[in-house]
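Of the protein chains in this complex, all but one are displayed in their positions.
Let's turn to chain A:
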Amino acid sequence: MQEYFLLFIGAMFVNNIVLAQYLGNCPFIGTSKETSVAVGMGGAVVFVAVMATAITWLVQRHVLVPFGLGYLQTLAFILVIASLVQFVEMFLKKMVPPLYKSLGIFLPLITTNCAVMGIALICQREEFGLFESTMFAFASGLGFMLALVLLAGVRERLAVRRLPMAMRGTPIGLIMAGLMSLAFFAFKGMI
């Protein structure tokens, strides 16, 4: 039990997918202007990451490994994740239209979100079982969401501050992301 707990905490805080592993920076900066959008994007990433990791785990173990096609891992995973994102897009458009509208261009961006791909690949590299992989993906997705919401909170406040013109928008967002990354290094001592 302790093992799973450490895995969860480690994935979410210590090895945060965006602030410690530096994966998924594009949507991290792009969708962190408003907290509400950040929550939606984070939720979508959690969902896609868990689904993608579970499916890619099954593909890896039951298709690629038995046929000795491990070298096709990256291609196969991209195919699976891209299809999954398309599915999520259709699902949101049907079931949660406001979230679909607010996510806009960033929903398709999950397809090329290296965080999702990275989570699936890390699970294979670490040789996690299906349950561990799913939990790791869930925790990593939550870590991405946490970082996204925190940055959105900071950037919402920055939006009404008096800043030099050159620093407004993405530049100050990147600086804040860097500072948050440094702050997250403090979690290294937890495990």
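Just so we're on the same page, a contact is a pair of C-beta atoms (placed from the backbone, for glycine too) under 8 Å apart; a residue touches a chain by one contact, two chains touch by 3 or more; residues count from 1.
Assume contacts and distances are computed from a predicted model.
Considering only "Ion-translocating oxidoreductase complex subunit B", "Nitrate reductase subunit gamma", "Integral membrane transporter" or "Rieske (2Fe-2S) protein", the record for the omitted chain gives "Ion-translocating oxidoreductase complex subunit B", by its UniProt protein name.
The missing chain, though absent from the display, is touched by one residue of A:Val39, A:Leu72, A:Cys114 or A:Leu174; that residue is A:Leu72. The missing chain, though absent from the display, is touched by one residue of A:Ala11, A:Ala38 or A:Val59; that residue is A:Val59.
Summarising the interface, chain A meets the missing chain with residues 36-37, 59, 63-64, 67, 69, 72, 75-76, 79-80, 83, 86-87, 90-91, 93-95, 97-98, 101-102, 104, 157, 160-162.
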